[in-house]
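The complex appears here minus one protein chain, its other protein chains still in place.
What follows is chain A.
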Amino acid sequence: MESEPGSSDKPSNGMDDFETLISTTDVELLRRAWRNEKAAPEILRFETNLIDRVTGQLQLMEETVDDFVESSIDPLTVSLYQMDLDRTQFLLRSYLRIRLQKIEKFMFHILKTNELHDRLSKQEKNFTRRYSEVIGKHLEESVLLNLPDNYQSLIRQSTTSEEDDMVPEPQMDTFVVCKAREYVGPSELQDSNKSLASDLLMEMEPGELFFIPFKRIKKLLENGKVDLV
(Lines give C-alpha, C1' and ligand atoms only; values in the text may rest on other atoms or scores of the structure.)
Protein backbone atom coordinates (compact mmCIF):
# COMPACT_ATOMS: atom_id res chain seq x y z
CA MET A 1 0.00 0.00 0.00
CA GLU A 2 2.43 2.63 -1.18
CA SER A 3 1.58 6.16 -2.10
CA GLU A 4 2.72 6.85 -5.59
CA PRO A 5 4.74 9.97 -6.21
CA GLY A 6 3.91 12.06 -9.20
CA SER A 7 6.87 10.68 -11.08
CA SER A 8 5.10 7.53 -12.13
CA ASP A 9 3.35 9.32 -14.97
CA LYS A 10 4.76 10.54 -18.24
CA PRO A 11 5.27 14.29 -18.02
CA SER A 12 2.93 15.95 -20.42
CA ASN A 13 3.66 19.58 -19.72
CA GLY A 14 5.95 21.86 -17.80
CA MET A 15 4.25 21.32 -14.48
CA ASP A 16 4.65 17.55 -14.60
CA ASP A 17 8.34 17.87 -15.40
CA PHE A 18 8.90 20.02 -12.39
CA GLU A 19 7.04 17.59 -10.18
CA THR A 20 9.03 14.59 -11.25
CA LEU A 21 12.18 16.33 -10.14
CA ILE A 22 10.86 16.87 -6.65
CA SER A 23 8.63 13.77 -6.48
CA THR A 24 5.84 15.46 -4.61
CA THR A 25 3.02 13.29 -3.43
CA ASP A 26 -0.21 13.19 -5.35
CA VAL A 27 -2.00 14.70 -2.39
CA GLU A 28 0.20 17.76 -2.60
CA LEU A 29 -0.44 18.07 -6.30
CA LEU A 30 -4.16 17.74 -5.68
CA ARG A 31 -3.98 20.36 -2.96
CA ARG A 32 -2.19 22.72 -5.29
CA ALA A 33 -4.72 22.11 -8.06
CA TRP A 34 -7.54 22.69 -5.57
CA ARG A 35 -6.09 26.00 -4.39
CA ASN A 36 -5.46 27.22 -7.89
CA GLU A 37 -8.92 26.27 -9.02
CA LYS A 38 -10.51 27.94 -6.02
CA ALA A 39 -8.77 31.23 -6.52
CA ALA A 40 -8.93 31.50 -10.30
CA PRO A 41 -11.90 33.31 -11.84
CA GLU A 42 -12.03 31.07 -14.88
CA ILE A 43 -11.97 27.33 -15.14
CA LEU A 44 -8.51 25.80 -15.38
CA ARG A 45 -7.30 22.71 -17.16
CA PHE A 46 -8.64 19.46 -15.74
CA GLU A 47 -5.82 17.40 -14.28
CA THR A 48 -6.94 14.11 -15.75
CA ASN A 49 -3.86 12.07 -14.85
CA LEU A 50 -3.72 13.36 -11.33
CA ILE A 51 -7.40 12.78 -10.66
CA ASP A 52 -7.25 9.27 -12.09
CA ARG A 53 -4.30 8.38 -9.88
CA VAL A 54 -5.91 9.86 -6.80
CA THR A 55 -9.21 8.09 -7.39
CA GLY A 56 -7.35 4.82 -7.77
CA GLN A 57 -5.45 5.38 -4.56
CA LEU A 58 -8.60 6.31 -2.70
CA GLN A 59 -10.29 3.12 -3.80
CA LEU A 60 -7.32 1.00 -2.76
CA MET A 61 -7.22 2.78 0.56
CA GLU A 62 -10.90 2.18 1.20
CA GLU A 63 -10.44 -1.52 0.58
CA THR A 64 -7.43 -1.57 2.86
CA VAL A 65 -9.37 0.09 5.65
CA ASP A 66 -12.16 -2.44 5.23
CA ASP A 67 -9.64 -5.25 5.46
CA PHE A 68 -8.17 -3.73 8.59
CA VAL A 69 -11.53 -3.50 10.26
CA GLU A 70 -12.28 -7.11 9.45
CA SER A 71 -8.96 -8.41 10.64
CA SER A 72 -9.43 -6.30 13.77
CA ILE A 73 -6.24 -4.32 13.62
CA ASP A 74 -5.71 -1.80 16.39
CA PRO A 75 -8.57 0.75 16.06
CA LEU A 76 -6.20 3.67 16.45
CA THR A 77 -4.40 2.76 13.27
CA VAL A 78 -7.69 2.26 11.50
CA SER A 79 -8.95 5.66 12.54
CA LEU A 80 -5.75 7.31 11.38
CA TYR A 81 -6.00 5.72 7.98
CA GLN A 82 -9.64 6.75 7.87
CA MET A 83 -8.73 10.35 8.70
CA ASP A 84 -6.22 10.47 5.91
CA LEU A 85 -8.77 8.98 3.56
CA ASP A 86 -11.33 11.60 4.58
CA ARG A 87 -8.92 14.43 4.06
CA THR A 88 -8.02 13.33 0.56
CA GLN A 89 -11.63 12.72 -0.29
CA PHE A 90 -12.49 16.23 0.84
CA LEU A 91 -9.88 17.70 -1.47
CA LEU A 92 -11.08 15.69 -4.40
CA ARG A 93 -14.74 16.46 -3.82
CA SER A 94 -14.12 20.14 -3.29
CA TYR A 95 -12.04 20.32 -6.45
CA LEU A 96 -14.74 18.72 -8.54
CA ARG A 97 -17.45 20.80 -6.90
CA ILE A 98 -15.70 24.08 -7.58
CA ARG A 99 -15.31 23.17 -11.21
CA LEU A 100 -18.97 22.31 -11.45
CA GLN A 101 -19.90 25.64 -9.90
CA LYS A 102 -17.78 27.45 -12.43
CA ILE A 103 -19.31 25.47 -15.26
CA GLU A 104 -22.80 26.29 -14.08
CA LYS A 105 -21.94 29.94 -13.81
CA PHE A 106 -20.24 30.37 -17.16
CA MET A 107 -21.90 27.64 -19.09
CA PHE A 108 -22.67 29.35 -22.34
CA HIS A 109 -19.34 31.07 -22.39
CA ILE A 110 -17.55 27.75 -22.03
CA LEU A 111 -19.58 26.22 -24.79
CA LYS A 112 -18.72 29.09 -27.06
CA THR A 113 -14.99 29.20 -26.34
CA ASN A 114 -13.03 26.24 -27.62
CA GLU A 115 -10.07 26.90 -25.40
CA LEU A 116 -12.17 26.69 -22.29
CA HIS A 117 -14.20 23.78 -23.57
CA ASP A 118 -11.02 21.78 -24.03
CA ARG A 119 -10.18 22.21 -20.39
CA LEU A 120 -13.10 20.12 -19.24
CA SER A 121 -12.99 16.42 -18.52
CA LYS A 122 -15.17 14.06 -20.50
CA GLN A 123 -17.82 13.84 -17.80
CA GLU A 124 -17.82 17.58 -17.41
CA LYS A 125 -18.35 18.06 -21.11
CA ASN A 126 -21.29 15.72 -20.93
CA PHE A 127 -22.65 17.56 -17.96
CA THR A 128 -22.29 20.94 -19.65
CA ARG A 129 -24.10 19.79 -22.71
CA ARG A 130 -27.01 18.26 -20.86
CA TYR A 131 -27.25 21.07 -18.34
CA SER A 132 -27.30 23.73 -21.03
CA GLU A 133 -30.03 21.87 -22.86
CA VAL A 134 -32.13 21.56 -19.74
CA ILE A 135 -31.65 25.16 -18.65
CA GLY A 136 -32.18 26.45 -22.16
CA LYS A 137 -35.41 24.58 -22.49
CA HIS A 138 -36.60 25.71 -19.08
CA LEU A 139 -35.84 29.35 -19.71
CA GLU A 140 -37.41 29.26 -23.12
CA GLU A 141 -40.60 27.67 -22.00
CA SER A 142 -41.08 29.71 -18.88
CA VAL A 143 -39.91 33.12 -20.01
CA LEU A 144 -38.58 33.64 -23.47
CA LEU A 145 -41.51 32.43 -25.47
CA ASN A 146 -43.68 34.92 -23.67
CA LEU A 147 -41.51 37.85 -24.67
CA PRO A 148 -42.01 39.76 -27.90
CA ASP A 149 -40.43 38.18 -30.95
CA ASN A 150 -37.22 40.10 -31.11
CA TYR A 151 -36.18 39.25 -27.58
CA GLN A 152 -36.46 35.51 -27.60
CA SER A 153 -32.85 34.48 -27.78
CA LEU A 154 -31.09 32.86 -24.87
CA ILE A 155 -27.81 34.56 -25.43
CA ARG A 156 -28.64 37.87 -26.97
CA GLN A 157 -30.62 40.64 -25.46
CA SER A 158 -32.43 41.21 -28.68
CA THR A 159 -31.94 40.43 -32.32
CA THR A 160 -30.48 43.85 -32.73
CA SER A 161 -27.53 43.06 -30.42
CA GLU A 162 -24.30 42.62 -32.29
CA GLU A 163 -22.83 40.05 -30.00
CA ASP A 164 -23.99 37.56 -27.47
CA ASP A 165 -24.35 39.99 -24.66
CA MET A 166 -26.42 37.83 -22.36
CA VAL A 167 -23.54 35.47 -21.74
CA PRO A 168 -21.75 36.08 -18.43
CA GLU A 169 -18.01 35.93 -18.75
CA PRO A 170 -15.45 35.37 -16.03
CA GLN A 171 -13.74 38.51 -14.84
CA MET A 172 -10.20 38.14 -16.02
CA ASP A 173 -8.89 41.20 -14.29
CA THR A 174 -9.93 40.04 -10.85
CA PHE A 175 -7.10 40.52 -8.42
CA VAL A 176 -5.72 37.30 -7.05
CA VAL A 177 -2.99 36.52 -4.59
CA CYS A 178 -0.18 34.57 -6.12
CA LYS A 179 3.06 33.17 -4.83
CA ALA A 180 5.98 32.70 -7.19
CA ARG A 181 7.65 29.31 -7.19
CA GLU A 182 10.57 30.41 -9.34
CA TYR A 183 12.09 33.67 -10.30
CA VAL A 184 9.79 35.56 -12.66
CA GLY A 185 11.31 38.30 -14.74
CA PRO A 186 9.55 41.49 -15.79
CA SER A 187 9.16 40.40 -19.37
CA GLU A 188 6.97 37.49 -18.39
CA LEU A 189 4.38 39.75 -16.88
CA GLN A 190 3.61 41.61 -20.06
CA ASP A 191 0.10 42.53 -20.73
CA SER A 192 -1.10 42.51 -24.28
CA ASN A 193 -2.47 46.00 -23.76
CA LYS A 194 0.33 48.15 -25.04
CA SER A 195 -0.42 51.17 -22.96
CA LEU A 196 0.17 49.28 -19.74
CA ALA A 197 3.32 47.51 -20.83
CA SER A 198 5.51 50.28 -19.54
CA ASP A 199 4.51 50.02 -15.93
CA LEU A 200 5.16 46.35 -15.40
CA LEU A 201 8.75 46.68 -14.35
CA MET A 202 8.46 44.24 -11.58
CA GLU A 203 9.88 40.87 -10.93
CA MET A 204 9.05 38.14 -8.50
CA GLU A 205 11.47 36.31 -6.30
CA PRO A 206 10.46 32.80 -5.34
CA GLY A 207 8.24 32.76 -2.30
CA GLU A 208 6.91 36.29 -2.55
CA LEU A 209 3.24 37.07 -2.45
CA PHE A 210 1.54 39.46 -4.82
CA PHE A 211 -1.88 40.88 -5.42
CA ILE A 212 -2.10 40.98 -9.16
CA PRO A 213 -4.76 40.89 -11.88
CA PHE A 214 -5.39 37.36 -12.95
CA LYS A 215 -4.82 37.93 -16.65
CA ARG A 216 -1.21 38.92 -16.05
CA ILE A 217 -0.25 35.63 -14.49
CA LYS A 218 -2.52 33.36 -16.48
CA LYS A 219 0.34 32.08 -18.61
CA LEU A 220 2.62 31.64 -15.67
CA LEU A 221 -0.02 29.64 -13.86
CA GLU A 222 -0.26 27.25 -16.77
CA ASN A 223 3.50 26.80 -16.79
CA GLY A 224 3.52 26.10 -13.10
CA LYS A 225 5.68 29.08 -12.26
CA VAL A 226 3.27 30.65 -9.82
CA ASP A 227 0.69 29.34 -7.43
CA LEU A 228 -2.51 30.99 -6.34
CA VAL A 229 -3.13 31.20 -2.65
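Assorted remarks:
FYI, contacts are C-beta pairs under 8 Å (C-beta built on N, C-alpha and C of every residue); 3 or more make two chains touch, one makes a residue touch a chain; residues count from 1.
Everything below uses one rule, namely that contacts and distances are computed from a predicted model.
When the unshown chain is looked up in UniProt, the name that turns up among "DNA replication complex GINS protein PSF2", "Bms1-type G domain-containing protein", "Succinate dehydrogenase assembly factor 4, mitochondrial" or "20S proteasome subunit beta 3" is "DNA replication complex GINS protein PSF2". Here the missing chain is touched by one residue of A:85, A:154 or A:167, and it is A:85. The residue from A:52, A:66, A:104 or A:133 that touches the chain not shown here is A:104. Although one chain is not displayed, its contacts with chain A can still be listed: residues 1-3, 25-28, 31, 35, 38-41, 54, 57-58, 61, 76-77, 79-81, 83-85, 87-88, 90, 98, 101-102, 104-105, 131, 135, 171, 173-177, 195-196, 198-203, 208-213, 216, 229.
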